[in-house]
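Removed: one protein chain of the complex. Kept in place: all other protein chains.
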Amino acid sequence: MGVLQVGIIGGSGYVAGELIKLLLVHPQVQLKYVESQQALDKRLWEEHAFLYGLTELGFQAYSLEKASECQLIFVAKPHTKAMDYVADLLTQEIKVIDISADFRLRDEGSYAEWYKMKHKYPQLLKRAVYGLPELYSEQIKGSSLVANPGCYPTGAILGLAPLLADRLIDPQQIRICAYSGLSGAGRTPQAGQNLFIDVYGNLRPYKVNQHPHIPEIEQELSRLYKSAAHISFIPHLAPINKGIYSTIQLKLLQQTGLDKLLECYRKFYRRRPFIRIYNTGHYPQILNVVNTNFCDIGLSLDPEQQALTVFSAIDNTLKGAAGQAVQNMNLMFGFKESSGLPFAACLESQESVGL
Amino acid sequence: MGVLQVGIIGGSGYVAGELIKLLLVHPQVQLKYVESQQALDKRLWEEHAFLYGLTELGFQAYSLEKASECQLIFVAKPHTKAMDYVADLLTQEIKVIDISADFRLRDEGSYAEWYKMKHKYPQLLKRAVYGLPELYSEQIKGSSLVANPGCYPTGAILGLAPLLADRLIDPQQIRICAYSGLSGAGRTPQAGQNLFIDVYGNLRPYKVNQHPHIPEIEQELSRLYKSAAHISFIPHLAPINKGIYSTIQLKLLQQTGLDKLLECYRKFYRRRPFIRIYNTGHYPQILNVVNTNFCDIGLSLDPEQQALTVFSAIDNTLKGAAGQAVQNMNLMFGFKESSGLPFAACLESQESVGL
Amino acid sequence: MGVLQVGIIGGSGYVAGELIKLLLVHPQVQLKYVESQQALDKRLWEEHAFLYGLTELGFQAYSLEKASECQLIFVAKPHTKAMDYVADLLTQEIKVIDISADFRLRDEGSYAEWYKMKHKYPQLLKRAVYGLPELYSEQIKGSSLVANPGCYPTGAILGLAPLLADRLIDPQQIRICAYSGLSGAGRTPQAGQNLFIDVYGNLRPYKVNQHPHIPEIEQELSRLYKSAAHISFIPHLAPINKGIYSTIQLKLLQQTGLDKLLECYRKFYRRRPFIRIYNTGHYPQILNVVNTNFCDIGLSLDPEQQALTVFSAIDNTLKGAAGQAVQNMNLMFGFKESSGLPFAACLESQESVGL
Partner (left out) sequence: MGVLQVGIIGGSGYVAGELIKLLLVHPQVQLKYVESQQALDKRLWEEHAFLYGLTELGFQAYSLEKASECQLIFVAKPHTKAMDYVADLLTQEIKVIDISADFRLRDEGSYAEWYKMKHKYPQLLKRAVYGLPELYSEQIKGSSLVANPGCYPTGAILGLAPLLADRLIDPQQIRICAYSGLSGAGRTPQAGQNLFIDVYGNLRPYKVNQHPHIPEIEQELSRLYKSAAHISFIPHLAPINKGIYSTIQLKLLQQTGLDKLLECYRKFYRRRPFIRIYNTGHYPQILNVVNTNFCDIGLSLDPEQQALTVFSAIDNTLKGAAGQAVQNMNLMFGFKESSGLPFAACLESQESVGL
């Protein structure tokens, strides 16, 4: 197989920087084209300083012709803006991984409610595959439009999926308390929000019960449960750069031992290279997943109360965004699932045997 | 009224340093005596470097005679060690504020279960007043032994008290997700736990469902509810120095509007100078309480699910420890409740009118 | 003496917030008037959230009449904008402490060169007193216009003054390597500069040999030396909120022992309450000065090379800005020099005996 030519539409954001970093070292890929209106004509390193000396590529204007030289385009434009690019690219038979939220919700009503805009391409919504490889690897392999999941949904859904699939918990009592690092807030300054002095030494919630990742999480949990699941979702900002830590407090529907619960997780995620299930008494922490594509999961049970707590940790810029996009690309083009991702050399065996 | 002579038993820890800082500037107090075995004969600033030039006091050996020159002693010894000092001091009619956990639990069985030691002074347990001034100010005024509350319990109980007193929530579905800064972990090194490299950039839980603050919280919530309340309590470490942020997810027993809930809080905490209730859409954050004795509280309601979320923020070293100890001292000796505490000059009016 | 009525022109910035915090608790002062165009009609706490519940004051429009009800106005407007307010206020016999850089340089040519604007009030430049109380306390007492020093100059000049006054070092070989926390960069977002993700985990220089604090430092060092002194000044950003750490590497003109050098510092700063000189082998650190008005100073000598290193540490928002402004106010109005500043109760003795 020859080298895959890929491009990025919207190359100046934080996640795009992480994606470029991965693509430049991916053994089966060549990064050909990086579009950015706001960084037009700059070299990549002028916007992503860590790239100095690593590539001579520069930012270019949007051009469908240019994009057509690529077999795959990553769209990293803001929500509500991304859909036009996606629709345009699909007309040329270019495969697309959309990192925005524009194609994650299957229901156009829900999209309109949460993103305050009527979706312009409802037929594409139906065609899009939700790009969480641990749930949809087969569909991703055959897809030309993959909607890369949100960062919070990745941590929350992966933490909950086995419990809902096996109907072990009360789907009306899912309490998610999540803390995210600031890379999730992007590079656009917002006074009082993402300045260093706003965040340093601080902890605080935001978008309480109003975060647009709520419908995305509920959509996937409900599909797994095969009936409506509801969450209470409280996102917070933590003074770290990368990482999302989700603490999910649940009610078991019936008495179940921790060993059995862990077994259920291990079975559900068998042969999934990026899921690590922790043994009893051990818990995920951000330092174990930062700069990796892992989603680490741990459980704690209070048997008297039938209260189960699930912990999940991801790097929001990798498993929560750019890393997952590369994982999706690997599936779409028949590469090893971990190809080009951190620790790929160690993970190839996992892909066949599981953790 | 003359100046109150006070002393500290156990003066080398982190909280003791904060307490010394407060006592040195308190207008009605003179710090006479600071005991420390491990820092014996050092000057205070050799252990608490920020005190350089502020006091010539040094650490002294334990002596009941020395202590007897004080009208009040703060005991800041580790749990299970503190009780002997307390018992000893009380024999001399010296009033005591115990910052350890030794006199917080009213039930000796519970103490034995959580602190792995039979309590040696069960009769003193009965005599001790739980030093949360927002609940027990009258008892504190007349007490000779005040058990200063734990840091997590302060944030959690203050966040929940009005709801339990008015029986508005399900007392079996109290999900507390709390993050603490590292000052709560003290100054004793623990490899893999409280080194800078263990914490920086990290988020992680610890003592999941096993933290000894659990029985303390449940004791007070049950008293308020007048029936057993149970919590799920998940403490985490956040890479900050000072502060505890508690996110408490709850189920309302019946449909209740946010305005009415806020009104219930404002009424419960009327004329309490250190409680600040946030208006709808505003939430506490650590930066607003750090280096103060405030407990800031905010609410969010998801009416469809009858899901209520309470947020509380404190500085664990002040309202969660040394500041609360000073507040208790103020009550015990008839000073203004905010005397010697940050923003005292602004708070005196609050003490009569409330926020 | 009655209570002093004071006001602030430019009340929405970071330093203004710190100043408000100090003024609200100052025992001899009443904050009457806070101007801000950009926060007009908001309450103070809507801009400085930590003030919630502490004051009912709101931001008002600029009005010379309003200002005239105050005996002292702090001007906290940006450089080049502040001078008009200052000139206006002085016409009404209102005393002014200007926190901007507009009246710090005595030489209008130098002002024009570094601030890219011809100074509009050269006669006021002459009248202004440079508000570094450790050098100019007598002049400050009689002044109606005090130019509050810059943050870096405060740390650097205080660290160097005794050496230049006693002509102990080569004034052409002064190498200053300084690191500042982000509060010095203010609350105006600058993409790539002061966002959390730009700063976290990072160290980097900025305005290398181009920082406008250079002429201010050289002006004062030259006055002390009574001949031209030159500095190499390299400012950096450190991922902390508050604090400036200056490491100053010097060449002694002749062999001098460390004890003698320390003695020289202690003599120069006798009875100055906010200077703490460290003993041999001890060095300042940010944690010892943060949230105080201290400037801590330490020395290290490499006798073989006649190389002297001076370390100074301040809280840039206090001794480097708002605290020093209050110290200046205290001198101007005959209060105790430490009145209303952190640890005032401990410092009153220092004011007469020295550290």
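When the chains are written out, they are named A, B and C in that same order, and each has its own residue count from 1.
Everything that follows uses one rule, which is that contacts are C-beta pairs under 8 Å (C-beta built on N, C-alpha and C of every residue); 3 or more make two chains touch, one makes a residue touch a chain.
The structure displayed is predicted, hence computed values, not measured ones.
Among the residues C:Gln38, C:Asn202 or C:Ser227, only C:Asn202 touches the chain that is left out of the figure. Listed residues C:Phe294, C:Phe311 or C:Phe335: the one in touch with the omitted chain is C:Phe311.
Touching the chain that is not shown, out of B:Asn194, B:Ser222 or B:Gln305: B:Asn194 (per the contact rule at the top).
The chain not shown here touches chain A at positions 24-27, 49-50, 52-55, 201, 276, 278, 285, 287-289, 291-292, 294, 296, 343-347, 350, 355.
Residues of chain C in touch with the missing chain: 172-173, 175, 177, 179, 198, 201-206, 208-209, 230, 232, 234, 236, 238-243, 245, 247, 249, 251, 283-287, 290, 300, 302, 305, 307, 309, 311, 313.
Those residues of chain B that touch the chain absent from the view are 14, 182-183, 185, 187-192, 194-201, 239-241.
Here is the rule we go by: only the chains that are shown with their structure count from here on.
At the interface between chain A and chain B, two copies of one sequence, more than half of the residue numbers in use appear on both sides, so the contact is built from largely the same positions.
Greatest Cα centroid separation from chain B: this falls to A.
In terms of their C-alpha centroids, the spacing between chain A and chain B amounts to 40 Å. Across the assembly, chain B contributes 201, 285, 287 as residues in contact with two or more other chains.
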